[in-house]
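Omission of a single protein chain aside, the complex is shown with its protein chains in their original locations.
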Amino acid sequence: MASYLLKKIGQLVPTLLGVITLVFIVIRLIPGDATSAMAGDSLSGDALNALRTRLGLDTPMWQQYLNYWGDLLRLDLGKTMVTGQSILGLIGDALPITFVIALLTIAIACVIAVALGTIAAFTAHKGKKVVDNVLTWIAMLVDLMPSFWVALLLMLLFTLTLGWLPATGPVDFGDPAALLKRIALPLIVLCLGQISTIARITRTSVLEVLNEDYIRTARAFGMPQLRVVFRHALKNAAMPIITVAGLAFGGLMNGTVITEFIFSIPGIGSLLIGGIKMRDYTLVQNVILVYSLLFIIVNMLTDILYRYMDPRVKY
Amino acid sequence: MDNSMEGTLRQSASVTLKLPRFRSLLRLLRGRQSLIGLAILLPLVAVALLAPLLPLADPLQTNVKAGMHAPSAEYWFGTDKIGRDQLSRTISGLQTSLIVGFTVALITLAGGLIVGTISGFFGGRVDRLIMAISDIFLSFPSLLLAIALVAIFGAGILPVIAAIAVADLPRAIRLQRSLVLGIKSRTFIDAARMVSAPTRWLMFRHIVPNTLAPMLVSASIVAASAILTEASLSFLGLGITPPEPSLGNIIKDGQPYLREGWWISTLPGLMIFVIAISLHLLSDGIREALDPRSKR
Amino acid sequence: NGASSSGEAAVSSPPASASGEEKTLRIRFYDDPAGFDPATIFRTENESIAFNIYSGLMTYNSQGELVPDLAESWETPDNRTWTFRLRQGVQWQQDYGEFTSADVLYSYQRIIDPAVASPYANEFGNVEAFEAPDPYTVVIKLKSPDGNFLHQVANYHQGQIVKKEAVEKYGDQYMWNPVGTGPYFIESITTNSQIVMARHDGYYKGPAPIGKLVFSIIKDDDTAAIALQNGEVDVAMRIEKTELLQRLEQAGFKLNKLSDRAVNVRMFNESVKPLEDVRVRQAWAHAVDWAGNIEATNPLGQSPTFNILPKWMDVYTDDVPRYEYNPEKAKELLAEAGYPNGFTVTEHIRQVEESDQLEQENLRAVGINLQFEIVEAAQYNKIRNDGTFEVSGRLLPAVNPDTILFSYLHPNNIAPKGMNGARYDNPELTAKLEAARAEIDPEQRKALYAEVQKIAMTDLPYIPMLSANGYWPSANYVLNLALTPLSQVNYYEVDIAK
């Protein structure tokens, strides 16, 4: 276990190095800098030059790169270029809600998708193609609705017509019930986007497992069908599902820009897109750095999780 | 006797060269699923290709007096806010979207096949390098890449394709790599190595043909999702430049009018769904046709 | 000659505490806040909050007129030396003591301090000296006369007065901990989610009727409209889409309109081939059915216009050439200019709206092939500021006519030095513009400005496309919500009748 972790961390270093450098370059390749982002329709000329100096944008690239590394090595994420906020603080504010939403999304999507996929696999195994096909198509239909479109539709339905769920509001962790209501709509939108992939992989792997001998063994020892499917088959089919769900979770931790935008969620995605919009180089660099780290950690956790689930896999 | 034998031999050799391919095509056509898939997709592609020849309104022609017409005999798909014919816009958008979808699928398929095969087959340092790079791209927000590409190369179909492909490629590479790892340990590879088959031969005769089916299936998913991703990029203002329609930017344009003109974005949305379904059916069919096991 | 006026608190509602419960107004805020330090503030929505935190010597009423604020009165003999008598007993928020002329001096000098690198330093570029002969008097000497100088000391950007102690206390975090003398102060900010302002009980006009202003960040307009309809907010800052407005109006909401918030112009780079020909620009203006297109796409959010100044400005004139929709005339003009078959030109644009597509279609009809190149916001700004576009657009928001006329028409401001992206340089106009600024007689000045507008609209470096209207729809129990031309609301005047 420890050696496995060490190895993984060893692999992580070059990836992070690559990400850091890539972001540094890519963000600067985009034309326009923070001053032009701030210019709007009211600033120009000397005003912008003054700004440029204030933001340190006139130092040479290599020096900015070295400075960045200097900060990183001191474990200092620094302050945003434009608004002077502590980046660590901003990420600390944005991460919890993104995390909660990502986690709930994956959890709910997994429950629904695994159920759908299992039922589809089960019916396919029994030769009832129709149910299988209908489920597959539903999953596809749901998957192919653009999120911004669904989001609006849901707000019209649940907020305006039925008045059940708010479209906006403060994100308050102190009041879980209100928080759940607040993030219910974005959760639905995000779940819809995840179900299809997870359901598909569930269907495939459960179907495969259902053909395995030990399923027949369990049946031959009098285990009821449902118990067989949900205890034996699902557990064995879990690896690919966990991998896919893990990847999806990693993706969601990126913050889902569109959903966060529409539902005014102050998450990582908003932070990143705001940073990009403002060309706040330090903000973008560090948000992506943290994000990549999270992505890698999530992948590591799924790895560990399925090592735990499958006793055959050894460190 | 000898001569005539040689002759028939040569003949049969040339015949058999084509025969298997012809057969898989036949098999493809015999599969019910793929037939339905083709029956949906081909007309769509044909309509998209032949759009200029069809008696359709100019997709760019505005007519402010005919805005927001619901679907009717005159306007099958209705009109949008500034009176453009949604049918011809949808068809024209279909063309763009199909190009985006297919090109992205093709790029990820080809890139995945090439890089993934190299990575999985050679292993070792090459593999680690490729995996590290693909990890970098996987853990890099695709949105930033999209913005960068659009900013650097200007908005338009090529940056859109590039942005989507760059995000999808690492996944394709990983898929192909894992498939290759599976195939690599099969006995028939040993059988070929037993006669010193060169690497090229192993890769192109043994490995790629056996990974093609799952790769095609994933490419079909990529194609459909690329069309959808383009819609999301449009929402962020990074998609296909208006007024050139794409299914994505029509949906996006119609979104504010969901209540006054449901048809504007719903119909092109359904179009994406139909494409996805047909691709799904077709890829399933292709997989079956490519698999000699499926039919005795 | 001197202008003088004395401001009496017009409205003075009793504090709401009588009703027992504190009144709260919930307002939609449409982007992440970017700080509230007058020296570095930018973007309208931040400015609209700062407007309520700070005071200037002058301020704007909802008609866009200058009214006294911290200055009780002022005088100037020659538009060069401006003497302000300050209001006494004005209290800083959060116990920072009484406001005096030293604060004014500190604030203004901070703006021009190179170390602060305020983008608004130039606004005081014409200032020779700031003086404070006594705690309640401020004297400002200009290098050259400026009849519009009062705008520079109004409650906007560089004109907002900050407290030295607070600035020094918070350092680079001051923008998140602003201290002013206005009716509300910032109580708390939740990152990218909420800004809460609380009533400044020591406000010199007396406490405001509403105890708390809660700004919720809601970026999407559709969502904002739904939130308003669902009672999640009381006021939706800035919704401009006609469909949404119509829906809200039908549902019984007040729209709170600000007409002619700013003029939107088509901007031509006159160093690019056919665009340097005035006939081509005129043809363009004739080719497009500006009014018709507005009517078709966003009749509430926009209104037709034909001048680069908004109608409410006192120096605005109707007497300028108008370019009515006339494709035939456009074709003639093009032919005259030597482009009977039109030409192709690229427009840099941030988002292709429906009206742009209509314009494109109109142009296509006369042979002009307009192509869009979408660029992201910061890049868009850069291109326009650098002047590296062929055709582009600008929104001209301002209260001070000089801000528009000097920035866009004066040769000193030719891009990349300034906003004059058209690279327009007409010595006749320049002379008149400078003369108008120095002119003391208001009538005289008005006449000069009228001539300037006339010349500009004849040479047509910019085509006025439309005039943007501002709307801050609100529930109907929200009273007295009025927008200044700078899209600000003086919350001191707002009340809730529930």
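Per-chain numbering from 1; labels A, B and C assigned in written order.
Methods note: contacts are C-beta pairs under 8 Å (C-beta built on N, C-alpha and C of every residue); 3 or more make two chains touch, one makes a residue touch a chain.
One rule holds for everything that comes next: contacts and distances are computed from a predicted model.
Per the UniProt record, the chain missing from the shown structure is "Dipeptide ABC transporter ATP-binding protein", taken from the list "Dipeptide ABC transporter ATP-binding protein", "Heterodisulfide reductase subunit A", "Cytochrome c oxidase subunit IVB" or "Hydrogenase".
In the full complex, the chain left out of view touches A, B. The missing chain, though absent from the display, is touched by one residue of A:57, A:88, A:223 or A:297; that residue is A:223. Contacts to the hidden chain, counted on subunit A, fall at residues 2-3, 6-7, 125-127, 211-214, 216-225, 232, 235-236, 309-312.
For subunit B, the residues in touch with the chain missing from this view are 6, 9-10, 12-13, 16, 19-20, 186-188, 190-198, 201, 205-206, 209-210, 290-293, 296.
Heads up, the rule we're going with is that only the chains that are shown with their structure count from here on.
Steps from subunit A to subunit B, minimised over paths through touching chains, total 1. If you tally contacting C-beta pairs for each pair of chains, A-C comes out on top. When every chain is reduced to the mean of its C-alpha atoms, the one closest to the centre of the whole protein set is A. When chain centres are defined as mean Cα coordinates, C lies farthest from subunit A. Between the CA-based centres of subunit A and subunit B the separation comes to 25 Å, rounded to the whole angstrom. Per-chain CA centroids place subunit A at a distance of 39 Å from subunit C. One inter-chain figure worth recording: subunit B and subunit C are separated by 49 Å, centre to centre, where each centre is the mean of the chain's CA atoms. Residues of subunit A found to touch two or more other chains are 30-32, 152, 156.
Residue positions of subunit B touching 2 or more other chains, listed in rising order: 147, 151, 255, 259. Residues of subunit A touching subunit B in their complex: 11, 14-15, 18-19, 22-23, 26-27, 29-32, 136-137, 140-141, 144-149, 152-153, 156, 250, 254, 257-258, 272-273, 276, 284, 288, 291-292, 295-296. By the touch rule above, subunit B contacts subunit C in their complex via residues 60-62, 64, 67, 81-83, 147, 150-151, 154-155, 237-238, 241-243, 253, 255-257, 259-260. Chain contact summary for the complex, subunit C toward subunit B: residues 222, 241, 243-244, 247, 292-293, 295-297, 350-352, 354, 356-358, 360-361, 364, 372-376, 379.
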